[in-house]
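Note that this complex is displayed minus one protein chain, with the remaining chains in position.
Right after this comes subunit A.
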Amino acid sequence: MARRISIAEEELVSLLKNKDQKGFNVLYNNYSGALFGVINKIVQSDDDANDLLQDTFLKIWRNIDNYDSSKGSIFTWMMNIARNLSIDKVRSADFRDSSQTISMEQNIIYQIDSEHQTMMDVDSIGLRKVVDNLKPEYRQLIELVYYQGYTQAEVSEEYGIPLGTVKTRIKAAVGSLRAMLSGLWLIVTILF
């Protein structure tokens, strides 16, 4: 599932390559929530998140011609742009110096606590319920590597887990997510 976009990906990419506002609006309406969620989790600051969302869209716009659909989906590509910009920001000197800096541990606790999801995208409520059922350790692992840009080696070192186990767990976590989402897809299909 997860193809929640209203137009085909190929169509979106060609719209973006045309560099017109329609393409931008489709892109923004479909992906800004997911990208903003990622950015917000990493930087934990409204002002920085707003700036980073802008930087992300500017970078997408500048680099759309470099996107190669054979190497992955448009979302994975955009997500990596958002994530890398946000991680760079968090690791930058001026961000570390600011009072808004939160340690990685605090960050994770914050992320796991779903009560903090104040600006919940309405489109994601159904999905959210499914994802909430993910085992905490799987969830934490996905948060670390997907959102925080931790390498497997860093996770292994930080949590004292053998590297091989980290890889296996990541695979299991993604597998668990896939299983749940296919179940959700079934329910949604039956209901509507």
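Throughout what follows, a contact is a pair of C-beta atoms (placed from the backbone, for glycine too) under 8 Å apart; a residue touches a chain by one contact, two chains touch by 3 or more; residues count from 1.
Throughout what follows, contacts and distances are computed from a predicted model.
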Chain left out of the displayed complex - its UniProt protein name, from "Anti-sigma K factor RskA C-terminal domain-containing protein", "Sulfate ABC transporter permease subunit CysW", "Indolepyruvate oxidoreductase subunit beta family protein" or "Holin-like protein": "Anti-sigma K factor RskA C-terminal domain-containing protein"
Touching residues (missing chain, whole complex) on subunit A: 1-6, 18-22, 24-25, 28-30, 32-38, 40-41, 49-50, 53-54, 57-58, 61-62, 70-73, 75-76, 79-80, 83, 117, 119-128, 130-131, 142, 145-146, 149, 151-152, 167-168, 170-171, 174, 177-178, 181, 184, 188, 191-192
